[in-house]
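Excluded from the complex is one protein chain; the other protein chains are retained at their positions.
Going in written order, the chains are labelled A, B and C, and every chain counts its residues from 1.
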């Protein structure tokens, strides 16, 4: 293998730059030329593809986002679009492709592998932690720390009586970010899409806390469970609480990646290149305990990651 | 003067702990006993008042919020409530009172001074920077840095095409936080309550930026100008933009105070104690250039702080 | 089991407060009274032991250090001291003990278990990541992020020509912190106690980088490998480099724990209490992949954690 390409696709996440850097430099250390595809599948189709040098990825490991950018691409869902993409790779003699992204991006990678026989390795990149088959994905740890930092700040100022702070966090259909940040920040309650909530019960619990002398309550709301603004209105109406809302939005995706995400992305990037060299294809790099391994894209994409209910119990026990 | 008291009132702000600590230790250095009143005017009426020792304010200078807490108090608006408060001070032989807070809190201080002859000194504490008569208030610098940090994070992830990020910041009727953070973060547009905005003009400007090749736009919305969520809908409808919303909420008030706020609070705390010792009353400590001085509460409360229009021009020129 | 005690011992680390909080609240959820021992083995001997309530551990999960404090204790190395400690526990009817700390602290725990039959469970707390038998210890992730944040800052200012920045990090005899932060920050070289370094080779490598156009070099020095100041002198003498030194010191231990450390400490705290309830003793809680389990203190203390040489190779490949 002499020439490979790398791209980031879908929602960006912190650590994508570290992943690209690792692919480029591991490639160079293995005498492989690494091409960068800009703007994901859109750039693949449009031929927005250039060789990346070692210097071009200098000073990127600590940067959030992805310097290769990402974009949506409807065209790639058509056969014509896919064939155009394949052509752009063949034209340059590119023999292998590394795709960093979430479920949607990995589905695209699977198609390229299965329908067109392209040697392909995926890397899980998504702050939502909704990718099956790996202990965690690139970006999750940073997003969690971003959320915790924000909740800590709200916590520090939340000294006035009887206020209920509702903080809406990302995660799409997955309550992981909400649950983990609720545990990590000692929130009084958490609302996740995987578990049916009982508004009255939560309101009663918070009332008991106030009666016991707590001066504020923090509720983490996963975006998949509903809108913090709507829940806030309900809390006000039903519980009579004085509520304050924060919608964290994209600041969760931003910021410099944590060491965990930098190392994970670096190790997975090296594993992706080594996997191609060893002849692997149709797989995703995966964290398994302390090891980086490979799992079939088929297996990844045909399963849904469950929420760890053990952690839900811990969240309940510790929010005394 | 042998006994004085200090309290924080209204919305809390970073630096209030530094201010209390400075009052306590400057008091002690002047052989004055300093009482802490908990929960503002509410605690004054309820007699929630205790001597503060030097050790009790150890390790507080770097903490956000106020360990004396703050609360709303309807009762203090009545004459009965005010007289009750006066009594609690007299009972303990407290001869002077230092009040740290915003316009509402300082109005309470003015009443105590004018109607009851209590020796009183105010200190400006409010993240909104809406207090007249001082260059700035305790908490403003920290809030601004909190906002800028959040906007920087959103900026870093905002790589996908044609997205418009709307970020709602605090400030009540004052656009200062919005304007300053817009300049500091290179926002494309800012909406403040002091200036009538032209939605079409802003949308056109952003469109031009996109056509010039910018891949994202950031708009800072002062809460006093409207809701970021509503503006976002308008941008979507009129401009056809793909919008993303962040409502920063109370995280703006949180966090460890900046050095500027710690020093400002420390110097003002010392000036407040020294002012009482020198016989001053009915005044507020104020920053004037590099000096800490005193201004009449009357003067402070009968004027409205204007927005610096020179800075608006800079914001416009530099958002090219 | 109706009464248990918890203490932190040895060098403090971020996450110890989260661990104590988890022990206290999991205890309460299991109808167990939890005593806090202040200042480690010293407090045990001196009977500095009190019941901890749920409210006392409120708002501690996000704080660095340990509110139970830690101290060295020569006396506990004597039989008389140990017996005195046992007596203090028995006097209060305390049936189980949870010790959070590093190798030295766990050795103390093992003695109490083996010589005196106390039911004991250890929890690994040490930023050095030198504890065998667990994937990682409480505090490591935070320390690494503290270091990376500092190195990133130095990196950003390091624009002038031909300067070599040497940054000394903690880790005692263990190069883990140095190696991981070197990878995470893209350092040009790393010096760890486990690997013999070749000063000439490192200097040559840096010279080549300068000739290739790099404008600065960063070298991470593990304290166990030597002093950054001494290495700096050698680099100046042998390589003719213009060097700048940073000795990070205790700021590595400080700061709010990361989400990873908060969750790890919380889960281990719950596991420690549950372990005592289930009748376990003489074991340490351990992270094994995504699971929290138990390993014998014997096994932990009779093995030395090796450095992951695979990561050394990655560090070498990626510092191109």
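Keep in mind that, in the parts below, a contact is a pair of C-beta atoms (placed from the backbone, for glycine too) under 8 Å apart; a residue touches a chain by one contact, two chains touch by 3 or more.
Predicted model, so just to flag it, every value in this text is computed and none were measured.
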Options C:69, C:136 or C:181, residue touching the unrepresented chain: C:69
Residue among C:20, C:57 or C:150 that touches the chain left out of view: C:150
Touching residue (missing chain; options B:180, B:297 or B:312): B:180
Residue ranges of chain B at the interface with the undisplayed chain: 21-22, 25-26, 28-29, 54-55, 58-59, 61-62, 135, 141, 144-145, 147-149, 152, 155, 180-181, 183-186, 213-214, 256, 258-260, 262-263, 266-267, 270, 288-290, 314, 317-318, 320
Where the missing chain touches chain C, by residue: 12, 14, 39, 63-66, 69-72, 146, 150, 152-161, 165, 167, 215, 229, 244-251, 253-255
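Criterion: only the chains that are shown with their structure count from here on.
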Length of the line joining the C-alpha centres of chain A and chain C, rounded to whole Å: 28
Chain centre separation (chain B, chain C; CA means) in Å: 39
Chain A, residues touching no fewer than two other chains: 152, 155
